[in-house]
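Can you read through this structure? Questions will come right after.
Here the complex is missing a single protein chain, while all its other protein chains stay put.
Showing subunit A:
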Amino acid sequence: MLARNILRHSGPCPRGAIHRAFSTQADTSSSSAPSVTSSKPILRPNIATAVILNRSPILTRTPTPFETAFYSYQARIRRALSNPFPHEFYFKQGSLLQTRFTIEERKREKIAFGPSFVPPEDVDPEKAAADKAAVEQLAQQEGEGEELAPRIHPSDISNDIKSLDRQGQRNLYLLLLANEGGKDVWRFPQGPVEKTELLHQAAQRDLYSEAGDHMDAWIVGRNPIGVYKPVGPAPEVQNCVFFYKAHIMAGQAQVDGEKVKDFAWLTKEEIEPRVDKEYWSVVKDILSDF
């Protein structure tokens, strides 16, 4: 329990503090009470939780040229093998809906099997033009043809790594630039586990304390999904960082600028050059390639 209390009050460099605490304890015991086992003090591991905060993709993935070709081929086979469509049940004869369906279906057949496949229309051109105008008017009434939002966000162009709207097709993860032992390192939101606290509760508290409570996040499950055991300055104390996965639902990260200097929303490839090699080997399989 001693070690844990020291850890909590020791500030930015817990490992060194623990090391010193035990060395002084060993010194005093050897001088005053030789019966205390100074060679094997009970060292509690240094437990912390880290949260891998994920922003899921907000756009569908653009298919590769191969996928496009595959889908097109499969759609053509499917169309060729489909059962005949019962017009007479679904449409009243000569209704606007039927006209629209016929025009659209001809267009789809043309795309699927080529212009020579579709037989020429046997209606007089005046009627065909009237039908086309009526269908266009119907489409306008139903609000079709609205311009879609672009798939590239302004933050992609300006490469704003703090924006949650960047890289809509990819999974993004929150990385913090924290000051650890006088050195600036990129890592996931992280913090120590307090006494009588469960791991998943600690994960939630640590996430909000480092990344700000201006967001709505959900931690997935109660089990940690990975563990990182860094070697500290005191090799006899074991350090464990348990990883949790979380999703951001709303809001944005906010950092205090003192202990945590900066944050970034990054894809898997962008995380690799920023973090320590050993750290990367632990988290790389947790992060999504897409």
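Please note the rule applied: contacts are C-beta pairs under 8 Å (C-beta built on N, C-alpha and C of every residue); 3 or more make two chains touch, one makes a residue touch a chain; residues count from 1.
In the analysis below, contacts and distances are computed from a predicted model.
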Mind telling me which option in "60s ribosomal protein l7", "DNA 5'-3' helicase", "MMS19 nucleotide excision repair protein" or "V-SNARE coiled-coil homology domain-containing protein" is what UniProt lists for the chain we can't see? "60s ribosomal protein l7"
Sort through A:V220, A:C240 or A:V255 and give me the one touching the missing partner chain. A:V220
Residue, one of A:P45, A:P63 or A:G181, that touches the chain absent here: A:P63
Considering the whole complex rather than only what is displayed, give the residues of subunit A touching the chain that is not shown. 54, 56-57, 60-61, 63, 65, 67-72, 74-75, 77-78, 81-84, 86, 89-92, 97, 111, 113-114, 116-117, 171, 220-221, 223, 225, 245, 247, 288, 290
